[in-house]
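Excluded from the complex is one protein chain; the other protein chains are retained at their positions.
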Amino acid sequence: MKSVVLEQLSKTYFDPYRGSQVTAVRDLSLTIDEGDFVAVVGPSGCGKTTVLNMIAGFVPKTSGRILLSGTEVKGPGPDRGVVFQSFALFPWKTVRQNVAFGPKMRGVGKAERNRIADEYLAMAGLSHAADRYPSELSGGMQQRVGVVRALANNPDVLLMDEPFASVDAQTRMTLQEELTRIWEERRPTVVFITHDVAEAVFLANKVVVLAQGRLLAEVEVPLERPRSWDRLVQDETFKELSNRVLQLVRSA
Amino acid sequence: MTALQAFWGYYVRWSAKWPGAAALLSFLPLILLWAFIVWLEIFPRVFLPGPLEVLGKAWELLYKGILLDYLGDSVVRLSVGAAAGMALAIPLGILIGLNKRAYEVSWPVLLFFQAIGDIAWLPILLIWFGFGLTTMTFVIVYTVLFPVVLNTVLGIRSVKPELVRAAQSLGASRPRILFEVILPGALPNIITGLRNGLGYGWRALIAAEIIVGTSGIGFLMFDARRAGSVEEIVVGMIVLGLLWYIVDSWILAPVERATGQRWGLVTS
Partner (left out) sequence: MAVDAVPQPRPLSRSRLRQTVKFLLPLLALLVIWQASVALLGVNPRVFPDVPTVLSAGWKTILDGSLLTHAGASLLRVLVGTLLAIALAVPLGITMGVSKGISTFLAPPLRFFSVLAGIAWIPIATLWFGYGFGAITFVIFNAVFFVVTYNTLLGVSTIPMPLRHAAASLGTNRWQMLTQVLLPGALPNIVTGIRTGLGFAWRGLIAAEMIATNTGLGYMLFLARDFYRTEVIVFAMIVIGIIWLLLDRLLLAPLERRTIERWGMVQQS
C-alpha cells in the first residue's frame, strides 16, 4: 500500500471557446495515508475529476508535486488502479478476459491469470457471467466488473471516479456496501470522487470538500465499521456529518 | 380469413427459419410482374426480353462455358485488387490514425484523392499501362484503398480515451495498447470501410471491364450491347446483382454485425 501526497498542486489549461486560460485546480495540498479511504466531494466543475486524473497520470499537472510514498508520479501505472464512471470495460473482451487483463500485461500465463480472474469474479458474485461480453450485462454488473478488474491487478492505490453515478439507486447501495467490505478486508488506499454527499460519508474515513479548485474543508468520519445502510440511515452521527458536508458543498 | 391467417403464420415461421429462402421468394412477384409486362408487349422484345428468354440465354452461356470463365475472371480481379488494397490500406490507416501530425497532413490529401474517383483515372492509366490487367488492378486497388484507409483512421481516432487510460492504468505498454485496445476498437469501422471499398471496387471493375475489357462480366455486357443482344445484358446484370448480393448480405454484413453488435459498439 502507498500513501498519496499532493503538494501545492495546480492545473491550468487553455479553453478554446473562452479564448483564455482556465484554472481547474489551484494550490491543492492534501495527505492521504497508507490504507486510508478518502472521498472527495464538491459541486460539478470544482476540479475533483481533474485531481484524480492527475494522480492517475492521465493528464499532466501544471505545477506542484504528486508523491506516491515519496516517489513522484510520471504517467499512468499499474500501482494505481482506476475505476471509471463509464466503466471503460473492453467491449471485445469477455468479463473474464477483462478481469485478467492486468495480470496478462504483467506476463502472467493464461491458466494462472484465468484462475486469478475467476477467484475475483467469485468474490463479486459474478462467476456465472464470466464468459459474457460487457454489453450483455446490466450497468450494476458492469461496474462490479470494473472494480474487480482494478483489484485483480493488486494496486497500491485505488482511484475511483464517480463509479456508481450511472447505476440505479438500489444497486448503488449494494455496491457501496460491497466496496466497504472489500476495503476492510484488503485495506488499499482509496481516493473516491463523488458528488453524492451521503455516499462520501458512508464510504470514507475522511471527506475532502473542494470548491473552485481549492481545498475548502476536511471532515473526519468516525463511524464504526462494518457499515451498512440499514443501520446508518437511523444513525444520528451519520445524519449530522452528512448535513455538515452538505452545508459546506452548498456554501461553495 | 382464418385460412389466410394460418397461411401467413406458416409463412412467418418458415421465413424466420429460412431467411435466405424467404429473401429469394420475395423476388417471385417481381419476376411475375416482369413476365406480365413483357406479355403485354408494351415494349418491343429487342428492348425488353422475357424471363424465360433470359434464362435460356443464361443456360446457353453457361453451357458454352463463357459465363463461368468471365465470372471467374471478374472475381479473381476483384479479389486480387481488394487483397492488395487492404494490405496497403490497413497499415497506412493505422499509422495515420495514431499520429496527429500525420493525420493533419494526410487527411485532406486522402479526401481529395478519394474524390477524384477511381474511374476518372482510367484514361491516364490507359496511357501509362495500356489496355490490360495492370490498369484494371490499379483501378481496383485505388478504389478499395481510400474507403478502408479513411475508415481505419476514423475507427482508430474514435476509440474511447477511457479505454486507453484503463489499459494504461492496468500496466499495458504502448504496443500492447495498440493490439489489445486500439485495433479491436477500430475493427468495426475497418470492416465498414472494407464493405464500402468492395462495393465501390466492384462497380469500378465493371466500368473498367466495359472500357478496357477483354473478358469479364462487364465486358460480356458491353459486348452484348454491341451485338444488340438484350438477353445477354440482362443475364450479366442478374449475375452481378446476385454475386454482390451474396457477398454483401451473407458474408460482409454478418461479419459487420457480429463484431459491432456482440460488442455493443455502434457501427456507422
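The first chain written gets the first letter, and so on, giving A and B; residue counts start at 1 in each chain.
Keep in mind that, in the parts below, a residue touches a chain if its C-beta (ideal position, glycine included) is under 8 Å from a C-beta of that chain, and two chains touch if they have at least 3 such contacts.
As the structure is a prediction and not an experimental result, all values here were calculated from the model.
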Answer key for B:6, B:105 or B:133 versus the chain not shown reads B:105
Interface residues of chain B toward the undisplayed chain are 15, 23-24, 26-27, 30, 47, 104-109, 111-113, 115-124, 126-128, 192, 199-200, 203-204, 206-207, 210-211, 218, 221-222, 224-225, 228, 230, 233-234, 236-237, 240-242, 244-245, 248-249, 253, 256, 266-268
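Assume only the chains that are shown with their structure count from here on.
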Listed in rising order, chain B residues that touch chain A in their complex are 160, 162-163, 165-173, 176, 180-181, 184-185, 187, 259, 262-265
Chain B partner, complex, touching residues on chain A are 56-58, 75-78, 80-82, 84, 86, 88-92, 101-102, 105-106, 133-136, 149-150, 153, 159
